[in-house]
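Encoded as structure tokens, here's the structure I'll be asking about.
The other protein chains are all here in position, but one chain of the complex has been omitted.
Right after this comes chain A.
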């Protein structure tokens, strides 16, 4: 099955480009560390998922590029084509000239309806190119106007036009100290709307990835490109082909569907966080060896202690003993800073994945009480190494990972809303105070639900 990617706004297009780059570079590499047959299977599965074979020498990404100003798309198309290894379909993009002005209302209420037909035509064309459509992957930032506002509108259109397809939104959480002053408003409006039409939101926080670049990748002058490349690597580690069942004979045909089924048992809980280890500069890879027990131990502690990266993990945090009376802030038995999960998915790639013991992730104390831990935890594996990492472990988690960031954004937005600052910029385009209140209410509900896990 194939996934159609929709790249929205500057951020969406910049990241999308790095994702296809990472995927292409991975399948081109000879560091698969597995049999030739395995490698070929992987290669074919990946191609079917992300690229179409047209009368072109290089694979063509299954993607639609959307932006309200032309510069980024124009750059993205040309850089991809120049790589010589893959490209976008020259006709599969839509752009305008004037941008959205960081105004969610402009993106959602003006550009959305105005350009709906043109954009959905492009999506339809890409969908038709697929033998079997596995769903949509949209990439956007919450902070600006196009990715956020137009992105929310397009997601709604996707839901209306393809009611039974899976939709996964990849959402970029902006830096806490501004890229955009009205980013918290735009974020609140985006998240509340996406929650209605999307199946799940997979989140990357700029602050976190920035730290990874600084502390793990040792990059001195970190650029957005560096940040985007780390994000692309992490996404690749999730979406490249895997076997979803033990002893599976072929690579999973339905990655998005499987993901949703395993991680989103209840529509109130759609916020997914992503962790990937190890992460290091490429030139250190040759000198490093990893053990699966070590990696699994770290990954599990990162889950429990809500660590954003492999450094600075708080080893003091322990899961509660079920039935004990440890005081906590809620009426459950979970101690204060323990990260409770709804569901978790671990993805292992590389050498000796078949022998890895994942029992520690099935510990019932990690999970909220209303799910059977056997259902709450799943593992995907492949012996084929990813992106030059001999061993790579990813965790996609539906847990309290994003509770604090969400609470922060809602808090700041509410604070600004109380003073009515900038509201006139939104009402100008038809988003009224009531719409804001509806969004706030929806998100407070999500916060509350995750809080009492």
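Here, a contact is a pair of C-beta atoms (placed from the backbone, for glycine too) under 8 Å apart; a residue touches a chain by one contact, two chains touch by 3 or more; residues count from 1.
One rule holds in what follows: contacts and distances are computed from a predicted model.
Trainee: There's a gap in the complex where one chain should be. From "Dynein regulatory complex protein 8 isoform X2", "Proteasome subunit beta", "Trafficking protein particle complex subunit 6B" or "Tubulin epsilon chain", what does UniProt name that chain?
Mentor: "Tubulin epsilon chain"
Trainee: Check the options A:56, A:196, A:291 or A:415 and report the residue that touches the missing chain.
Mentor: In the full complex, the listed residue that touches the missing chain is A:415.
Trainee: Among A:121, A:291 or A:441, choose the residue that contacts the chain missing from this document, as touch is defined above.
Mentor: A:441
Trainee: Check each of A:35, A:56 or A:98 against the chain that is not shown and name the one that touches it.
Mentor: Counting the whole complex, the residue in contact with the absent chain is A:98.
Trainee: Out of A:75, A:124 or A:360, which touches the unshown chain?
Mentor: Only one listed residue reaches the unshown chain, and that is A:75.
Trainee: List the chain A residues touching the unshown chain?
Mentor: Here the touching residues of chain A are 10, 14, 69-72, 74-75, 96-103, 145, 175-182, 210, 213-214, 219-225, 227, 410-412, 414-416, 418-422, 424-425, 440-441, 444-445, 447-448, 452.
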